[in-house]
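Could you have a look at this structure, given as structure tokens, before my questions?
Only one protein chain is missing from this complex, and each of the others stays in its spot.
Order of writing sets the labels: A and B. Residues in every chain begin at 1.
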Amino acid sequence: MKLKAILLGACSAAVLAGVAQAETLTIATVNNGDMVRMQKLTDDFTKANPDIQLQWVTLEENVLRERVTTDVATKGGQYDIMTIGTYEVPIWAKQGWLLPLDNLGADYDVDDLLPAIRSGLTMDGKLYAAPFYGESSMVMYRKDLMEKAGLKMPDAPTWDFIADAARKMTDRSAGINGICLRGKAGWGENIAFLTATSNAFGARWFDENWKPQFDQPEWKNTLDFYVKLMKDAGPAGASSNGFNENLALFQQGKCGMWIDATVAASFVTDPKSSTVADKVGFALAPDTGKGKRGNWLWAWNLAIPAGTQKAASAEKFVSWATGKHYLDLVAAKEGWANVPPGTRTSLYKNEAYLKAAPFAKMTLDSINAADPKNPSVKPVPYVGVQFVAIPEFQGLGTTVGQLFSAALAGQMSVDDALAQAQTVSNREMQRGGYLK
Amino acid sequence: MSTSHSRGLSRLMMAPSVGLLLIWMIVPLAMTLWFSFQNYNLLNPANVGFAGLFNYRFFYTDPAFFQSLWNTLAIVGGVLLITVVGGIAIALLIDQEIFGQGIVRIMIISPFFVMPPVAALVWKNMIMHPSYGVLADMARGLGLQPVDWFAQYPLLSIVIIVAWQWLPFATLILLTALQSLDGEQKEAAEMDGAGIVSRFIYLVLPHLARAITVVILIQTIFLLGVYAEILVTTNGGPGYASTNLAFLIYRTALLGYDVGGASAGGIIAVILANIVAFFLMRAVGKNLDR
Partner (left out) sequence: MARAVSPRRKIAFTLLAWSVALLLFFPILYTLITSIKTEGEAISGFNLIPSFTLENYVEVQTQRDYWKPFSNSVILSLLSTLVALVIAVPAAWAMAFSPTPRTKDILMWMLSTKMMPAVAVLVPIYLLFRDWGLLDTRTGLTFMLTMINLPIVVWMLYTYFREIPGEILEAARMDGAGLWGEIVHVLTPMALPGIASTMLLNIILAWNESFWTIRLTTTNAAPLTAFIASFSSPQGLFWAKLSAASTLAIAPILIMGWFSQKQLVRGLTFGAVK
């Protein structure tokens, strides 16, 4: 206690000492390309704000999530700005762990944020996190292989078409797999894909009374379809493939189609890393005629934890990093193709960007088509397309992911996997007090 | 034959270590025990309260619980088997006169210096990956279907990775012990016309007993807690095939943020580890007293 008092005293003394004292912001970020690029461009910010210094903690996604969640929940106060996903924002905001972003500045133009993305970050009319980049999911396919199979990809395909095309494109002797999909266990890996896909099949995680729905025929259809399709047309070892593995396969020309995050589009069309850069086409995520497409919605956002002493400076930085000016800055330094996508309407009206990014329209359509509040055909009590925004989901999703990945690997039947998923979900829901 | 004076002195000398470790054991243990009886989820701080034995019941009724116990033992046992047998073989080999002995030894002990997450990443991405791994390339070169290690043999893959990290440690200890084996004894045995096999069984192996015990004890302590390698490679799957107790606790603690449940799991793990240690000491502990 005494130590704390002294420290507090020291802090206030430092504040009194005047504004000349530089303030250091500690920022936790995920280690993806867009975030790393931002760190290189921060001179632009520190020049304009000489009294603010930046300190970065860059971590891979899973470790980052552990670190910031532990810290924010225990009020450890280690960070001034945290990079968090669309999943965390509503949960944390509800707990009062985030500061609302009210002072992003006059030229920030909140209304320019894509409505689908913005609504996921807003609670009671207040914005609790600013999106840095956003993504949905879509179909990426090889135009040349599609042509060879004698097919033409519609802009909005059905799952039946995708399955048929995948089987026709498969040529294992030539190392071509018709379709590459996520299979690696994890709530952010196979469960993200399968949850989104199950929406198109009319399935849902829970009914309105939080009763798990894995015993329903819709889930069986989803999983059966997926396992059979992957067996006929998927790559070897699919049950260990996540985003990265499939990206590599696609870039090496080993996949006919790949359904995954829209941000992948800029990787697969980049001739420096992709051998098929000039042969890629895009389409909306498939449906089954039930009125919902399995396209998800995700954004990495900057948020300010409630415990920080440096809220004003932190908000200045958030405004800079997610503002329009930053997009222009990236475009000027690294070209339009490298601008973080999926957050602002104005970007998709920018001719220069549309020219540099052939996938822009499809990305925008996909993001706009996602509906986190009503993800499935039937009503659900939760928010989220490829996740369920409740605290229990990370653990539960990973367990269910393990079961589904076992079904994909052929070590468990689809029925067993679903039965066990139902059991563990029931347990978790009872524990969390959702089921009485 | 210590006098009471020197006994007092030796107590004084032990005090810092024992005292610190005692505090170090008791404080977290007490907190963990306390939390294990609480309903405490980090992400839902409003709902904190006394939970009785619920966390324990919830943890051991987890569908993965019994398999995780088995997997824990399988990982410990498998790694011990590989490192002890392999360690003896390698120690015997590099104890011979060979060209470039120094370099050979350096290469053999190197895996011990690699931090666990790096080891897991390297094995996962560059060695065992079914499309790009070296093993897959070799299989294709031989016209075989590449093995999908983490899907088909998840537990074995983990054991291999962990064993690779610990093999140098076992080899080093066993080699040191081997070098202390009296050369004259060896020669005498040779003169007596004892064959290689009987020399190994009656002379070398008994001499190594103590070293083997040390390897088993120390490694077991570390191996019971293996989870970073699982997290990086299989994420506990497919199914629960590679979920061990430590990973189960990880899932509860850092994916579910269920502090109460994780604490109960921790207490269960400590109890089980003590049981393992008890049997271990009965089985091999007497080797230490000689």
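Odds and ends about this structure:
Keep in mind that, in the parts below, a contact is a pair of C-beta atoms (placed from the backbone, for glycine too) under 8 Å apart; a residue touches a chain by one contact, two chains touch by 3 or more.
If you're wondering where the values come from, they're calculated on a predicted model, not measured in any experiment.
Across A:Val263, A:Leu284, A:Ala370 or A:Leu403, the single residue that touches the chain missing here is A:Val263. Here the missing chain is touched by one residue of B:Leu53, B:Val118 or B:Leu144, and it is B:Val118.
Although one chain is not drawn, its touching partners on subunit A can still be listed: residues 3-4, 7, 26, 28, 31-33, 36, 39-40, 55-63, 66-67, 70, 74-79, 243-244, 247-248, 251-252, 263, 267, 273. For subunit B, the list of residues touching the undisplayed chain reads 2, 6-7, 9-11, 13-14, 16-18, 20-21, 24-25, 27-29, 31-32, 35, 42, 90, 93-94, 96-119, 121-123, 125-127, 132, 134, 137-138, 141, 164, 167-169, 172-177, 179-180, 183, 187, 207-208, 210-211, 214, 217-218, 221-222, 224-225, 227-228, 232, 245-246, 249-250, 253-254, 259, 262-263, 265-267, 269-270, 273-274, 277, 281, 288-290.
Everything below uses one rule, namely that only the chains that are shown with their structure count from here on.
As a whole-number value, the distance joining the C-alpha centres of subunit A and subunit B reads 36 Å. On subunit A, the positions that touch subunit B within their shared complex are 62, 66, 69-70, 73-74, 91, 95, 184-187, 189, 235-237, 239-240, 245, 248-249, 254, 391-392, 394-396, 398-399, 401-403, 405-406, 408-409, 411-412, 417, 420, 423-424, 427, 431-433.
Within the complex, the subunit B residues that touch subunit A are 41-45, 47, 58, 61-64, 129-132, 145-146, 148, 150-152, 231, 234-241, 243, 251-252, 254-258.
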